[in-house]
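Just passing along the structure, written as structure tokens.
Complex shown without one protein chain; remaining protein chains in place.
Up next is subunit A:
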């Protein structure tokens, strides 16, 4: 592969975690007016994708499934340096759980002839972390999750990852194509360059693909999703004394009481 790798990076639009709050008066979840932003761990995915491109050559295409205004997160990725962006948007996708979501992304990755697909560790809204392994499984590709570092071996068509595992780490070599879920915070995402940012926000227009374009119109959406959200409750804040003391000795006495 002399012309480098086709790198795809999946980015998701989520409500800004800092804006999602519990109303102290009503105890209700406040997220309606939360700003839509790119999922924080996806910055690490984009950075890793760009670093890999710098190493092996090729292109980085940002990929997102979401409503039409989710093009904003593709613009963030393009501003950081991604070459292109594709939006999967279709009312048919509505209500998809991780099974059809990863199917749609998997089909798009195939369509883009991906060698490596990047994703974040998990999202800040539904935080399942199931989408990257799901993409790999749908396509029958290798997967590398909780990745701390990558080493490319273009001559062997392989990618080697250092993965975080309980109590230590492991190094795993995977054949291409491979899906990589970067660990959150494992690299320093680059800021958008000024010119690139202006391009991303003005001239750049992502392509939009529908479920039919991907040939999966009967395999996505709420109806085929194995899981359903049966109800949502606000998590009750645990009642606490909230007493602030002035002296360490007072604090020590409270601790002694508990012991």
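Simple rule for what comes next: a contact is a pair of C-beta atoms (placed from the backbone, for glycine too) under 8 Å apart; a residue touches a chain by one contact, two chains touch by 3 or more; residues count from 1.
In this text, contacts and distances are computed from a predicted model.
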Protein name as given in UniProt for the chain not displayed, "ATP-binding cassette domain-containing protein", "Electron transfer flavoprotein subunit alpha/FixB family protein", "Pyruvate ferredoxin oxidoreductase" or "Phenylacetate-CoA oxygenase": "Electron transfer flavoprotein subunit alpha/FixB family protein"
Sites on subunit A contacted by the missing partner chain, in the whole complex: 15, 17, 20-22, 29, 31, 97-99, 102, 121-122, 124-134, 136-146, 160, 163-175, 178, 184-185, 225-235, 237-238, 240-252, 254-256, 258-259
